[in-house]
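Structure in structure tokens, see below.
What you see is the complex with one protein chain gone and the rest in place.
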Amino acid sequence: MVDDKTKLELYRLMTLGRAVEDKLFSLYRQGRLLGAIYLGRGQEATEIGAAAALKDGDTLAPTHRDLIAQIAHGIDIHRIFMNHFGRADGPTRGRDGNTHAGDMSKGILYNISMLPDGYPVSTGIALSFKLRKQPQVAMAYCGEGATSRGDWHEALNFASIKQLPVVFIVINNKFAYSSPNETEMVIESVTARAPGYAMKSATVDGNDVIAVHEAATEAVERARGGGGPTLIEAKTMRMLGHAGHDPADYVPEELLKEWEEKDPIKAYKQRLLDESVLDEAKIAAIDEEHKAAVEEAATMAEAAPLPDGSEVSDGVYH
Amino acid sequence: MVDDKTKLELYRLMTLGRAVEDKLFSLYRQGRLLGAIYLGRGQEATEIGAAAALKDGDTLAPTHRDLIAQIAHGIDIHRIFMNHFGRADGPTRGRDGNTHAGDMSKGILYNISMLPDGYPVSTGIALSFKLRKQPQVAMAYCGEGATSRGDWHEALNFASIKQLPVVFIVINNKFAYSSPNETEMVIESVTARAPGYAMKSATVDGNDVIAVHEAATEAVERARGGGGPTLIEAKTMRMLGHAGHDPADYVPEELLKEWEEKDPIKAYKQRLLDESVLDEAKIAAIDEEHKAAVEEAATMAEAAPLPDGSEVSDGVYH
Amino acid sequence: MASTTNEEVTFLDAINQALREELDRDQDVFILGEDVAGYGGAFKVTKGLLDDYGPERVIDMPLAEAAIFGSAIGAALMGMRPVAEAQYADFLACGFDYIVNEAAKYHYRSGHPVPVVFRAPSGAGVRGGPFHSASPEAWFAHVPGLKVVVPGTPTDAKGLLKSAIRDDNPVVFLEHKYLYRHEKEVLPEGEYTIPLGKAEIKRQGTDLSIVTYGAMLRRSLDAADKLAERGHSVEVIDLRTIYPWDSEMILESVEKTSRALLVQEDVRTLGIMSEVGAVIADEGFESLDAPVGRVTAPDSPVPFSPPLEDAFIPSVERIVEAAEKTLAF
Partner (left out) sequence: MASTTNEEVTFLDAINQALREELDRDQDVFILGEDVAGYGGAFKVTKGLLDDYGPERVIDMPLAEAAIFGSAIGAALMGMRPVAEAQYADFLACGFDYIVNEAAKYHYRSGHPVPVVFRAPSGAGVRGGPFHSASPEAWFAHVPGLKVVVPGTPTDAKGLLKSAIRDDNPVVFLEHKYLYRHEKEVLPEGEYTIPLGKAEIKRQGTDLSIVTYGAMLRRSLDAADKLAERGHSVEVIDLRTIYPWDSEMILESVEKTSRALLVQEDVRTLGIMSEVGAVIADEGFESLDAPVGRVTAPDSPVPFSPPLEDAFIPSVERIVEAAEKTLAF
């Protein structure tokens, strides 16, 4: 059971995630951002619902698309803008761009492009928790496309053999770049693979933040209690192109319309209004707060200095 | 239903396989062979039963341990000895050793060490059959240990997406080098993974050549008819060490005893005697024939010239 | 998309033309990779091919490099001529084993041809960061059994890709992504191929031999222009094929000029110019009147932020400066 405080917090996080990404998109379209963007619009319920199940000390391995999940695990949004702007004082000091950053002090890994590298890496993190007898949990995200990769299989199998405290989230957003589910797998749900590892699993409505959060919380707490790994598939929809430059005209209009109706924030807002957890004044206040925070972070980042070319090979080694 | 002629042929092939490997082992122990040997003693029913389901034009991708399967798909045993002796006129002209050879003219691939590379390679072969509309089938072998590798997953998933004419054989011989099943997987049978690819599957007694042959024949003919891929797991036992040098003292004595009782050739011989497909005279004649063939091949190979060092970099390119 | 007009064609379209002509010529040629069909590839190199050749010749693959490269090899062993695409050259590392172990060594062991091409967009300069800017040619040039091609002009890209597809050996074909839309040329009329293994003198000169390839070709030519203004006659040789590379032409040029400068975008340690330098230091030693200079990226990952990436990639100025040092020796 999710209490009202948590419900509100989930709302706050989802809307902050969207506000951050909306701002990034607008900067991108104005040509002010450097490099690529990979937006998770439409996936906020999963991005937030799962990662919000983590506690301090737990780790999160996001992919390129899981910026919003990083917010749920406590990333300071300044880092996000600083990295997209390639700034000297950003989390990668301009060494990497877009969502390829994190915050090691908060257990948010720096993701790399190769999918789904965060899966085997997270099994290793979970192994370290187990070896050190620390009651911590590793959570790894990936898209349904990445489940076709061999490394995905290796991670699940090893996690199951060692009963590691790791939670694997698959965000099935219907596309891997331009490729629809049918070119990626023959099964209805990726969780059809869980029995192949004798692993607990759940398939959830990825647009229902409460459902995702409950499933993830159960999995995280089971992992923390020594109950081993879980595979969770959240069904949702990628509402924008693969990256900022991709108009995604391979996505049928009707599909987008259908899922626009199921927008995870709209539905959730209504629910919280109905449940009197939220009211219009609070909504406006939260929006205001996000807007101010996002504008401040974006402005600061844009004004911040770029790194100097002379340091190009600094920091290759520790 | 397997007819008597086939039954006899399966017997002939299994015993030839064992005769070849016994000879190799004895040469190895006498220090007359070069390099390593990886024997499949105890697995003859699976090695032969599955590969014997193939027809001319079909391909076989064996691993290091599947020498005997190559025999079922028609390899000339001279090639086997020539390769183990590293001879100039062998199938790799001394470039590679042990079972790392084949016969491309018969559709027997040259396997490499990296496991299970033959799986993705066989999906590509099957793809070529499909693209060219050739009614041919690709069969790939691997051990249960190799199923932990990501490439295994990638091959099964792709084969299922494209419904390719490929049959995947997993020989579960209880060990991967020194590692028992429990360190490799949590499931009882690897076929628990088939639903993850919506793939047809069968788990068979790997010491029962008829059971293996029937399951493989069904799968091969389904693949040939456009019915897509199949995963077959055969449960058996590796009766010798991983390689010639390995005394395998990590294998419990009782396990070996238990499986010695289930020796696939002994049991099958008795069955064919009971069914009057075989009689003692025929058995003796077959043994005699194998012995002569094996001695002749081994002697010829041992007497054949080694390659000359001057050709070390010949044939790197076509 | 005919190749006989007088219009300039981009590097990217030249590659598209090569694919089309080979798909037309040989029914055994087919294309496979992630998003190569309907989407036309991440860079649109295969745009339009699905429409014109159908889903059996242009195959969308799952996100699975072992399946892509492994399948391509399997089909090649059956005599087909697959052209497998990695979405970025960086992802060649994800199916590395198939290229370096399965494909590269098959012929040596069996005598059987493996006519497969592994295509991928490589190189820096587009703010791609550490995982979308790889120049992996040196890894593959170190693997006997592979051929490695990195063209620097649209004409070469087309002619070399056609040769790669017709070659009976595995070829790693790297397309510098910065060139895709930055280089344009009128292509030779009609059908042509360019042989693998042959470098080309892109500019004649007598005082210094610059050896380079890929995106550094243009910068080296620009540097040669500047040096010409200062009275230096610089020869610029484009390797084009990274393995087997044309040591003969390079040694001849150095014999003529007595000075060599080696320019690569790749990091310094063990880029292909290390090999070129080592060979000149051995076989060309007697021709040399000056140290063999190298202009390269530093030994670091490819950084994302513009000032860093710009400092990473060798500039015209750095080439000119190094050349003057070598000329002054």
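Worth a mention:
As written, the chain order gives the labels A, B and C, with residue 1 at the start of each chain.
Basically, a residue touches a chain if its C-beta (ideal position, glycine included) is under 8 Å from a C-beta of that chain, and two chains touch if they have at least 3 such contacts.
Treat the numbers as computed from the prediction; the structure is a model and nothing was measured.
The chain that is not drawn here is touched, among residues B:Ile77, B:Leu115, B:Val204 or B:Ile232, by B:Leu115.
Among C:Asp97, C:Asp156, C:Asp238 or C:Glu309, the one in contact with the hidden chain is C:Asp97.
When you scan A:Glu21, A:Glu154, A:Asp208 or A:Glu233 for touch with the missing chain, the hit is A:Glu154.
Residue B:Gly145 is the one among B:Pro62, B:Gly107, B:Pro120 or B:Gly145 that touches the chain missing from this view. On the side of chain C, touch with the chain left out of the figure occurs at residues 90, 93-94, 96-97, 100-101, 104-105, 108-109, 130-131, 138-139, 141-142, 144-145, 243, 262, 267, 269-278, 280-283, 285-286, 288, 290-294, 298-301, 303. In the full complex, chain B contacts the hidden chain through residues 34-35, 86-88, 92, 94-98, 100, 112-115, 145-146, 148-150, 176-179, 183-185, 250, 306-313, 316.
Seen from chain A, the chain kept out of the figure touches residues 59, 91-93, 95-96, 100-102, 104, 109-110, 112-114, 117, 119-129, 131-132, 138, 150-151, 154-155, 157-158, 161, 313, 315-318.
Assume only the chains that are shown with their structure count from here on.
If you draw each protein chain as a dot and join the dots that touch, every dot ends up joined to every other dot.
Across the assembly, the mean Cα position most removed from that of chain C is the one of B. Averaged C-alpha coordinates give centres for chain A and chain C that are 36 Å from one another.
The mean-CA centres of chain B and chain C are about 41 angstrom from one another, to the nearest whole unit. Annotation for chain B: residues 150-151, 154, 157-158, 161 touch two or more other chains.
Each of residues 61-62, 64, 66-67 in chain C touches at least two other chains.
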